[in-house]
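Comments concern the structure below.
Missing here is one protein chain; the remaining ones are kept as they sit in the complex.
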Amino acid sequence: MSATAAPAAVKPMISIDSISKWYGPVQVLKDCTTQVTKGEVVVVCGPSGSGKSTLIKTVNALEPIQKGSITVDGIGVQAKGTNLPKLRSRVGMVFQHFELFPHLSITDNLTLGQRKVLGRSNEDARTRGLKLLDRVGLSAHAHKYPGQLSGGQQQRVAIARALSMDPIVMLFDEPTSALDPEMVGEVLDVMVNLAREGMTMMVVTHEMGFARKVANRVVFMDRGEIVEDATKDDFFDKPRSDRAQTFLSKILAH
Amino acid sequence: MNYNWNWGVFFDPSPEGVGTYADMLLSGLLWTLATALCSWIIAFALGSIIGVMRTLPSKLANAIGTGYVELFRNIPLLVQMFLWYSVVPEILPQAWGDWLKQLPNASFYTAVVCLGFFTASRVAEQVRTGIETLARGQRMAGTALGLTTAQTYRYVLLPNAYRIILPPLTSEFLNNMKNTSVALTIGLLELTARARSMQEFSSQVFEAFTAATVIYLLISLVVVTLSGLLERRVAVPGSR
């Protein structure tokens, strides 16, 4: 189905295999299948309520599924005996509302997971955290608290926090949609750099400029289904479904 | 009003043989404080556990937590006091019951346990509310980092929840302190009991009760002030 199905030799980093999910009687994911190979950047888009945020949260089992299976780096997410905390620690996640821990300083936000999950020493965790903070351009704010930073700055810290765990893949759940417009750019810049360095990324976003710039593939969802799963160029130049065309015309109109 | 005021009564010797009426009230105050503090330790620890249980995904933990809160909230404190004092020693194996009954200061221990369990149900409700007030995303963020459920509570949810519920917890602490007076029914010689016996012996009703009233008001004032200081100390910079 996918135009750029991974060569047989390359194992997919994330493999989502015909998964379905219900909230009570409402089916929110319908038989969804897609893959992300190592080094690939996949943008997931679609109208609100299409299930894209739910889909990305199933990858690290923040949302349980009722049917189908997901593997990350060959490890079954639903499989019995999978050490979920360990698996999650290798999957970085960035949330729409940042979700920095408000009672911890920026440094502590960056080191908590490293110390408690990876068992790194205070020193190592701090060094690693500060290096990443520098990378997102916020070294000067290490001692501050999340409430003292702007939204854009908080989201950059959140990205650094996820990176501090040395993840093999990064998930972004609408990372810019809670930001004031003037702050979107600084966050996207960090993400673009990350993509160019070869990070495997799955990104739920409406930022089509970002998709054009760095995405390898675009997954378009509507009403819980994956309607289109195409290369970036195919998706933007010749979308096959009416739904994707309507969506694109609306979102690119302005 | 034809009432003979005599504010000097506090310096009259008390019928106990040692000390004055003022000493008697002071001893009552100390018992009130000791009972309030000891029972608060139980209430805070147990209440936190029960409150957390009510927010866990496990149905069993939820049911136990809810059952606990309903049980201890829906029986009057005085009845609970009588149950701990008169009933529990009887329905325990006889040797334990006998041991309990001969304990020195039995009414103190009983009051501490009774108030601890009673107030725990109220603390539990506050802790639950605090955790539920936090955005669901905080739990997700902790989980996504790879923290276990226990770690998520320890490092993310509880530190925030306790900050949110500090003011209502202060009220519960004061309620617990006031409730120690119910233990006079099982013979604890706390402040109200002492004011009452002072009234009986000296017949200076209003002086005795005024003194107790002023002391309770002062305790409230001190606790509220300390709680305000604590609130400022633990306030997170940049939080609204």
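To keep things simple, chains are lettered A and B as they appear, and every chain counts its residues starting from 1.
We take it that a residue touches a chain if its C-beta (ideal position, glycine included) is under 8 Å from a C-beta of that chain, and two chains touch if they have at least 3 such contacts.
We adopt the following convention: contacts and distances are computed from a predicted model.
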Among "Glutamate/aspartate import permease protein GltK", "Metallophosphatase", "Cysteine desulfurase" or "Nucleotidyltransferase", the UniProt name of the subunit that does not appear here: "Glutamate/aspartate import permease protein GltK"
Which displayed chains the hidden chain touches across the whole complex: B
Identified contact with the non-displayed chain, of B:A63, B:L103, B:A135 or B:L217: B:L217
Which of B:T20, B:N62, B:T149 or B:T185 contacts the chain that the document leaves out: B:T185
Residue among B:L78, B:L100, B:V113 or B:L134 touching the omitted chain: B:L78
Hidden partner chain, residues of subunit B it touches: 1-3, 70-71, 73-80, 82-83, 86-87, 90-91, 93, 174, 178-182, 184-185, 192, 195-196, 199, 205-206, 209, 212-213, 216-217, 220
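Assume only the chains that are shown with their structure count from here on.
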Averaged-CA centre spacing for the pair subunit B and subunit A, given as whole angstrom: 47
Residues of subunit B that touch subunit A when the two form their complex: 135, 137-138, 140-148, 151, 155-156, 159-160, 163, 236-240
Residue numbers on subunit A that touch subunit B, as the complex places them: 57, 60, 62, 85-91, 93, 95-97, 99-103, 112-113, 116-118, 144-149, 161, 165
